[in-house]
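Got a structure for you, questions after.
Just one protein chain is left out here, and the rest sit where they should.
This part shows chain A:
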Amino acid sequence: MLRDIFITPFVDMVEAPDFLMQVLWEGLVSGVLYALIALGFVLIFRSSRILNFAQGIMVVFAALTLVGLHAMGLPAWIAVAATLAVMFVLAVTIERVVLRPLVGQPDIILFMATIGITLFLIGLGETIFGGENKVMITGELGIPTGDTVLEPFGGLLILQHLDITVVLVAVALVGALLAFLNYTRMGRAIRALGDDHQAALSVGISLQTIWVLVWFIAGIIALVTGIAWGARAGVSFALEVIAYKALPVLMLGGLESITGAIVGGLMIGVLEKIFEIYWGQPLLGGNTEAWFAFVLALIVLLFRPQGLFGERIIERV
């Protein structure tokens, strides 16, 4: 038994490095998506102290809207643009109807409000587009579906073109987002607001504008994740669960760290896959991906309550 836990998995890894690479790749693909979603959480949390429960449903809603609009006759890319417009309207509406009236309320009230948003979006999505499962318009969007076979170490490594596309798009999106946050006025304003509300106000930053902006960014992220995940698993309300994976990512990476979200997302994606393949399936009957990330996050928190990257600056008054 101890041998199965401590030795066999590593022997397997060394003996079949090509398979290990396959596992790592697949973990990485999921990890990239977890990181994206966590980034959406972090941006919203930093600028408004809101733990956005609705992030998951926004993924579903964006994917549903895209597929739905296409089904109504819009060409695929026009449907993407229209979905982005819908996400923008959603961001403006949330700021006006939910955030602005609740500003200054305790965090828990704001959290509850995002549960309200979740329920509303479920209802709205079902009413307009119906609740049944749908197929993502992968082909129509020009996302390649074949695969490339590599032969590292004389073995086999199969890379789905869909996965490659997802990774490339996600990396581009994260890169663009980081550039935006670091080198533009609005980006700097978003970071500033996350650090100190009062100071942000004093340099002319409008809370409202930033809130709309971060919710819109979260909407863009939701759409990209929705397309990527929908292409693999179909579009249904079950998609929402991938957003819950962002929770352990945030526990690891910290609610406020952009780097933490990215590194945490990738780590969880890769580690849960490795655990599933080398320990979960042989020893625990599989399906460990459903809970592994949470257990990992809890264990890490036992030793580092501030998360992996939480280097809280002690405030001097």
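Brief remarks follow.
Quick note on the criterion: a residue touches a chain if its C-beta (ideal position, glycine included) is under 8 Å from a C-beta of that chain, and two chains touch if they have at least 3 such contacts; residues count from 1.
One rule holds for everything that comes next: contacts and distances are computed from a predicted model.
The unshown chain of the complex is recorded in UniProt as "Amino acid/amide ABC transporter ATP-binding protein 1, HAAT family", chosen from "Dyp-type peroxidase", "Dihydroorotate dehydrogenase B (NAD(+)), electron transfer subunit", "DNA/RNA helicase" or "Amino acid/amide ABC transporter ATP-binding protein 1, HAAT family". Between the chain not shown and the residues A:Ala71, A:Val171, A:Ala199 or A:Leu298, the one that touches is A:Ala199. Listed residues A:Met186, A:Ala238, A:Leu284 or A:Leu298: the one in touch with the omitted chain is A:Met186. Looking at chain A, the residues touching the absent chain are 180, 183-189, 191-192, 194-196, 198-207, 213, 313, 315-317.
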